[in-house]
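Okay, here's the structure, questions in a sec.
Only one protein chain is missing; all other protein chains are in place.
Moving on, here comes subunit A:
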Amino acid sequence: MLTIKRVATVLSNYQDDGYEIQEVGCGRNCLGNCCLPGEWEERMRQGLFRYDVTNCVTKIIPGKYGFIAQLNEGRHLKKRPTEFRVDQVLQPFDDSKFNFTKVGQEEVLFRFEQSNNYKSHYFLATALAVTADGNNSPNVVAINRIDHSSFLLAINFAKEAANPFFRVGYNSLGAFATINHLHFQAYFLEVPFPIEKAPIQRLFTKKRVQDRGVIISKLLDYPVKGFVFEGGNSVQDLSDVVASACICLQNTNIPFNVLISDSGKRIFLLPQCYAEKQALGEVRQELLETQVNPAVWEIGGHIVLKRHEDYDNATEESAWRLLAEVSLSEERFKEVKAYVLEAAGLQEKPNMKENKGNDLNQEKDEANQKEDSLCKQPAAASQADQCIPYDCMVLH
């Protein structure tokens, strides 16, 4: 059972984005209802946010998808700059750089921890450090990477909010996470995200002996190529399958973002390559000038723009073009798809209906070969394991 104890505090300054909060039925779910919005308002009154998101104009761009554009001038100035190399998904912990333990207790809103009793859930949001031994101050810090237990925590978080508009997101390093300390973000917005509206196509897989009931699909007709995970015989099953896929991407140095939506029932996994393209100078100048860093909310379809002109002239096409730059190519995506399915313990079944029946088999062979060489844990990662023991995690 997960419970969260409240720690009276002050909200951290580098809150990436505002919380839009929606109440859910009071009673077992406090997240949307009592604690989060109240604590949020209190922090607003104390002037602790660097900017007030409710003063930022936001609109839904007319079009098929309804991309959401928000104008937040000067955000790039106020946001904490990324301190990490953008080309590596797993990076060793550097204590001199910012991490959530440096925020001191006041900046923590809540605690989120495993509990042994069966008290009703409390709720929580934003930055928080947890220890297994129940102390207030964590001893050690997890670097920003996903593992099975932290992901399960994040899904349960979304599930407890019991509100389809409450989403939990994750950015890996290299996909615009700014802090190398494991954290998730939460965002409530009572509007469907464009990515949630995208049609999907199920990836048919052969049933294995231990079929966990998870259905994996790929996004169709959406600027960014990605996966959708649904179903699962239990929340744990769904969580484990997604976490395994994330771990595989981490180990193969592919930056990615994760969006947990629909109260934990739908999870989007989006590998991306924008940072790499940027570093190689392959991004069009006009896009660079918007200074948009496509992290999880952007990829989901909620785009924060920094310049008036971009906001005023935002169209579905311009949003599409921006996000398309983030996406992996079709070829690369096919490779990654093979890794993801393999990591999830599934194997794609050749679909006779697809015209490229033969190609699929060939691709699978190639992918399998690549997999052998790439998908094994590189030495760096296991060193990181040894150097940084962790029993705490931050939910941002």
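Throughout what follows, contacts are C-beta pairs under 8 Å (C-beta built on N, C-alpha and C of every residue); 3 or more make two chains touch, one makes a residue touch a chain; residues count from 1.
As a convention for this text, contacts and distances are computed from a predicted model.
Going by its UniProt record, the hidden chain of the complex is named "PAS domain-containing protein" among "PAS domain-containing protein", "Pyruvate dehydrogenase E1 component subunit beta", "Glycerol-3-phosphate acyltransferase 4" or "Histidine-containing phosphotransfer protein".
In the complete complex, the residue from A:A186, A:I200 or A:C273 that touches the missing chain is A:I200.
The chain omitted from view is touched by exactly one of A:A161, A:A175 or A:L189, namely A:L189. Listed for subunit A, the residues touching the missing chain in the whole complex are 6, 20-26, 30, 32-42, 45, 54-60, 62, 66, 68, 71, 120, 122-123, 164-165, 188-192, 196-197, 199-200, 202, 230-231, 262, 265-266, 308, 311, 353.
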